[in-house]
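The structure's right below; bear with me while I get my questions together.
Every protein chain of the complex appears in place save one, which is left out.
Let's look at subunit A:
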Amino acid sequence: MTAEPAHRAGARAAPAPPASRPSGRHARPLAEVHLLSLTLDDAALERARAVLSPAEREHADHGVPAVRRRRTALRAGMRAALGSALGVAPADVPLVADPLGRPGLGPAAPGLDVSCSAGGDLGVVVVGHGVRVGVDVEPVAPWTAAVADEGWLTASELRWLRLLPPARRAVAATRCWTAKEAVAKATGRGLTGPLPEVGTLRAPRTRRTAGWLLHPVRVPAGSVATLATDTPVRLVLDDLPTTAPPERTTR
């Protein structure tokens, strides 16, 4: 039960109406994956900031300048993606947070789910149409002996990682982390719950674990990203400019 390979960049999904559901029993729900750059020049930053709510602006301002830029860009990107799915302007997207702090649309659009992640200069926003999603992107962190000591790898995952040639361990370990984090974000519990054992992920195939499906997301070299969904999906990959107007640009 694997999802289709996720590399159909440029394919436009069938326009999805708000509160979409799978149109037929056999059509898999859709997950749109948007990659965006989090390094904005000042003009783009101002434009992005303009679509944020006051609370989001305040949250962004709490961070050091690099963090402020990332938060602004990512949030604006999330609004842009949801705005295009809903057919409204980014600033008008009714974003709310659930009791655990997970962002979403709430009762306003019950069929849509969203997840976003920032890793270095790369941001990922995923919009799920009728499917629960969680995504995480990380720059590849070097493998050192201390990684084993960080406490999030299970014994068997560690053993497998150690069997890999050292050159591949860094990527594999980072992928492992993104998989765990993606599930954590999909459930909404984040780090407060035990992280699932995800085993070794041999990209690009999808893997099932702990009741979730894990899909590798293709991102530029130097980073790794994983998407977790609760049901099989069709993945569509898009590049979304941070200040995208309601219509998407494709490449």
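Keep in mind that, in the parts below, a contact is a pair of C-beta atoms (placed from the backbone, for glycine too) under 8 Å apart; a residue touches a chain by one contact, two chains touch by 3 or more; residues count from 1.
The rule is short, and it goes like this: contacts and distances are computed from a predicted model.
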item	value
Hidden subunit of the complex - UniProt protein name among "Carbohydrate ABC transporter permease", "NADH dehydrogenase subunit L", "PTS family mannose fructose sorbose porter component IID" or "Acetoacetate--CoA ligase"	"Acetoacetate--CoA ligase"
Sites on subunit A contacted by the missing partner chain, in the whole complex	62-64, 66-67, 119, 138, 141, 144-156, 158-159, 162-163, 177, 181, 184, 190-192, 194-199, 209-210
